[in-house]
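Only a portion of the chains appears, each positioned as in the full assembly.
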Amino acid sequence: MTGKVGVIGLGNMGFHMACNLLKKGSGGVVGFDVAQQALERLRAEGGTTASSPAELAEQCDTVLTMLPNNDHVRTAYLGDEGVLKTLAKGSLCIDSSTIDPIVARALADEVVSKGSTFMDAPVSGGVGGAELGTLTFMVGAKPEEFSRCEPILSLMGKSTVHCGDIGTGQVAKLCNNLVLGISMLGVSEAMNLGSRLGIDRKVLAGIMNTSTARCWSSDTYNPAPGVMEGVPSARDYENGFGSALMLKDLGLVADAAKKIGAPIPMGENAHALYQIMVAQGYGSKDFGIAFKFLGGTDSDEETRGPL
Amino acid sequence: MTGKVGVIGLGNMGFHMACNLLKKGSGGVVGFDVAQQALERLRAEGGTTASSPAELAEQCDTVLTMLPNNDHVRTAYLGDEGVLKTLAKGSLCIDSSTIDPIVARALADEVVSKGSTFMDAPVSGGVGGAELGTLTFMVGAKPEEFSRCEPILSLMGKSTVHCGDIGTGQVAKLCNNLVLGISMLGVSEAMNLGSRLGIDRKVLAGIMNTSTARCWSSDTYNPAPGVMEGVPSARDYENGFGSALMLKDLGLVADAAKKIGAPIPMGENAHALYQIMVAQGYGSKDFGIAFKFLGGTDSDEETRGPL
């Protein structure tokens, strides 16, 4: 059993993570969020709440942050009422937000200078994984400290991967999503092209999935309607990983790549395309909406022409 | 046992395919190539040769073409000394070249108008697969005719997939390679970025391969040196699938997409990047050379900086 855990950021992800901590045996949860409603929701589940990150940190030896962006995370730790104002030496800070790895490292330096431990632990698995407690955590932590996160993270996820030193959790998350955004666009282009050239889209997906085009975007999450059941493309791209979220992650990738001078031509092109999709109003649709954006139709019948 | 098979195009691929036909029980092979040396090489293996496609077609009821591009294939069938000058009614023509599916269909119309059968059957598996007889054939054929190709193709490959009507074999091949070229570039960008941001490249590949970035370019053919053994990136990108060949396939994809008005923004970007690589002299290197082109190094040690 862990001690009391402070959870900062009680949105779609953080609320479910806090609930799992409450249900599965942590020593209690103290929550903080800027939205009053979020605090009430946590209290209804048996948690307590604090009026600031600083007040929260006074009561906990572990702090978990799950926030939308760099600035929110920095403010939560370093702000006038931030965690570092009150955090006891020897505490453990875990940031599960997806942020810039370079920002994560700078933040880690501040936490370490106060005598505590920092780990970045962004997640995959989405809101569904947060609710079911089946998230995967990609953890950047000093080798000798890594084991400290497992008792807590195991209450919220099914898998905890040590990626390397501080910051590498974010690096792994961003690199993964860079490939994901690019391959989703590639599969969308191929499925639309193939369908219009007259191949049955299920047959095409079947061939690609057993050949060198094989990838998660094709075999597990195919963006062309009619290929798979139970995926966003089968429900008008609702309840998936929103294009606006993919855009945000590709933006973080671009920021990090720019800082170290790594060229990502396909990544920048993917970012630009998702930016156009969001500007055209597709932000809340699953990122497989790229198939529709490129002119893809609901079925082969609609596209088969004279060819 | 099949009848005599005419093989037009005795290059790296066609020669080995003809040898397998000879060894594994076809009723003999008649070869044609514009290079005299290629004809001699076939005769040394026990085949006979003809002085033109027309002369070849007179002797065979099955014709197999394995040629570099649209124009070669068109000339082989429709030229002044082409197959159609002499082909007997009821013959079977199989084109295993990788060409434009729209060109393949137009060619099929000509063959059909002479009372014979045409199938497009491009391959995957490369020169190695051609030699070992383990190619995969992606076949576009009329449903009622498909079974005719199997006795012959099974002598040269391990798998024959019916993709749909005539032309869809080429469609499947091109769509597959479109995704392949895009995902290889995506994986190259991510591996270089991650390595420079300080994550161990083996660890990064391991995470991507069990997450949503999973793809053949990452888990089977990773382009970053130090991740896998026995792949081109482990031997300075030698003896792989050349960048110039990937460029050619992406060019065919672009042609087909243009003809039907299907947007392929990532595909065009991939084509442009491989064109730059070829212009810079990387044409004969495996297409994973993209990793080096983007600044990737031979090992993590060389890239790890202060970050």
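The chains carry the letters A and B, assigned in the order they are written, with residues numbered from 1 in each.
We take it that contacts are C-beta pairs under 8 Å (C-beta built on N, C-alpha and C of every residue); 3 or more make two chains touch, one makes a residue touch a chain.
Note that the coordinates shown come from a computational prediction; the quantities given were computed from them, not determined experimentally.
Engineer: Looking at 2 placed copies, how big is the full complex in copies?
Structural biologist: So the full homo-oligomer, as given in this file, consists of 4 copies.
As a convention for this text, only the chains that are shown with their structure count from here on.
Engineer: How many angstrom lie between the CA centroids of chain A and chain B, rounded to a whole number?
Structural biologist: 38
Engineer: Applying the document's contact rule, which stretches of chain B touch chain A when the two form their complex?
Structural biologist: Within the complex, chain B touches chain A at residues 101-102, 105, 124, 136, 138, 161, 163-165, 167-168, 171-172, 174-180, 182-183, 185-187, 189-194, 196-200, 203-204, 207-208, 211-218, 220-221, 253, 256-257, 260-267, 269-270, 273, 294-295, 305, 307.
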